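Here the complex is missing a single protein chain, while all its other protein chains stay put.
By written order: A and B. Residues from 1 in each chain.
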Amino acid sequence: MTRIITRLSRTRRIASTLLSVWYAYMLEYRAEIFLWAMVGLLPLILMGLWMQAAASGATAFSPGDFARYFFAVFLARQFTAVWVIYDFEYDVVDGRLSPYLLQPIDPVWRYMAGHAAERLTRLPLLVGFSLAFFWLFPEARWLPAVGDVLLCALALALAFLLRFAIQYSVAMLAFWIERVSEIEKFWFLLFFFFSGTIAPLDLYPPAVRDAAMYTPFPYFAYFPAQLLTGRPAPIALGFVVMLGWLAFFFVVNRVLWRRGLKQHSGMGA
Amino acid sequence: MQAILRHLRLVRLFWSTSLAAEMEYRLNFVVASINSVGTLAGGIFGLFLFYRTGYRPGGWRWEEALVVMGLFTLLEGFTRTLLTPNLGRIVAHVQTGTLDFVLLKPISSQFWLSMRNFSPWGLPDVALGLGVIAYSAWRLGVAPAAIAAGLVPVALSVVTLYSLWFILGTTTIWFVKTYNVTEVLRGLLEAGMYPLAAYPAGYRIFFTFVVPVAFLTTVPAEIVLGREGQSMLFVAAAVAMGLLAFSIAFWRFALRYYTSASS
Partner (left out) sequence: MPIIVAEHLSKSYRAAAKEPGMLGTLRHFVRRRYRLIEAVRDVSFSIEPGEIVGFLGPNGAGKTTALKMLSGLIHPTAGRCEVAGHTPFARDSAFLRSITLVMGQKQQLIWDLPVLDSLRINAAVYDIPEAEARRRVDELAAMLGLTTQLTQPVRKLSLGERMKAELMAALLHRPSILFLDEPTLGLDVNAQASVREFLLSYNQRHGATILLTSHYKADITALCRREMLIDKGTLIYDGDLAAMIERLAPCREVRLDLRRAYAAEELAPFGEVRTIEGRAAHLLVRREDLTRVLPRILSDLDVEDLTVGDPPVEQIIGQVFNGQASANADVQTPTPGAAQGAAT
């Protein structure tokens, strides 16, 4: 019993230390983080286009529908942003991974803490941004139902883990090849097509939309946006698909991690 | 004249050496090409989503909107060939202190920072952009002479784009850690994929007067397609030259605040 307690308190201590140090680090970079948040502006650009299209009556959506949808997509992207591949690649290439391996904690927690702390620093920015948004686009104002918000939060948490698992798996390739972050670029090509960032998937040809729901992509934009705005979404299917991909990439990641470490120590790095 | 020749010689030397350095990473060419094709396909698909229901954004025909998309791809190629490899590195220069070496060279530091590197990986974009423009112009029956005359507004938009980047890059003298400031600009410039007329009024004002995206793709397309007269050309020239002059003055001003990384 006491052993469990000391274990727990150790975990708590590590977690809170990692978080607070990373939080301090991220605050140092708050100007940066503000800019990162701004980089995800593409949904808002497309929002303008679609609102204009809706105003001319070209779609079944109203301008307000589009505004809400793209606002939710923007938020979803803020919460699912992951950059572990760049950190990991840098650590492997620069030889900083080796000292981390000597510490009695899996390096993945270090990266996780970084991402979590960054989310915290982003939060106040998002509040400010949301206020500005609803002031600029009064037609978008709405109060989402509590159930929708909770469901969306759950979906976003899962989506973040999924995104992290996928990217961290690709990052493992850094053990074997140089410049793995180049591979990351391919992700964005497919993401652009299938996530629903450029338009709600409802506007796609139906066959494309149905196929997309079985890929991981819609779960970083379309799916959480539909949940938050209270529009119809295949909820059960969505969560099953997400969990399935998450399990798949978790296994892939652990296998690659073990093999990669062997390779790493083999090189004497 | 002598000075221009000297700078041209320098550019040739700069680019041949950085080409040699880039060739160490050949796989990049494949990656870059796939990326360019994929990005353009994504862009055209996005455009198709508007047109598939018969809606005409801003009253632009499909092929006319494709000219805008082609110009955007062309500028993206220019960005990858010259802007990112040069202006994207100003931050690193400031952070590591290698800007010191640049400042101590007896040539203009702005010239060095802007022209020092050349990355061939943007060339697929340039080729694709030109291809899309040529195809659409042919479909629209634009006279070859009009296309040739279009080189002037395109050159102006290149100058405008460069100046915007350089002005933002200059701010790193004060805010060392803002790597992403140019990425934000890139995000905003994505608005240039579509004709300005397709946006709501507020957006149109913002993208004309605050961040002059309009002058990058829409205005040159309008001039080439004959939607706008020659007077627009003068406006575009004034914007380009004004921003260029400002970027030069702003850089000189910023250098007075350069403190040089400690030790």
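Here, a residue touches a chain if its C-beta (ideal position, glycine included) is under 8 Å from a C-beta of that chain, and two chains touch if they have at least 3 such contacts.
None of the values given here were measured: they were computed from a predicted structure.
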Option from B:Leu10, B:Ala127 or B:Ala197 whose C-beta touches the chain left out: B:Leu10
Options A:Ala24, A:Leu101, A:Leu131 or A:Ala211, residue touching the unrepresented chain: A:Ala24
Touch with the omitted chain, as defined above, among B:Gly54, B:Pro106 or B:Gly141: B:Pro106
Residues of chain B (touch criterion as defined above) contacting the omitted chain: 6, 9-10, 13-14, 17-18, 20-21, 24, 96-98, 100-101, 103-107, 112, 256, 258-260, 262-263
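By definition in this document, only the chains that are shown with their structure count from here on.
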Cα-centroid distance, chain A relative to chain B, in whole angstrom: 29
Complex contacts: residues of chain B adjacent to chain A: 25, 27-28, 31, 34-35, 38-39, 42, 45-46, 49-50, 52-55, 57-58, 175, 177-181, 183-184, 186-188, 190-191, 194, 198-200, 202-203
Chain A to chain B touching residues, read off their complex: 28-29, 31-32, 35-36, 38-42, 45-46, 48-49, 51-53, 55-56, 58-59, 136, 179, 182, 185-186, 189, 192-193, 198-199, 203-205
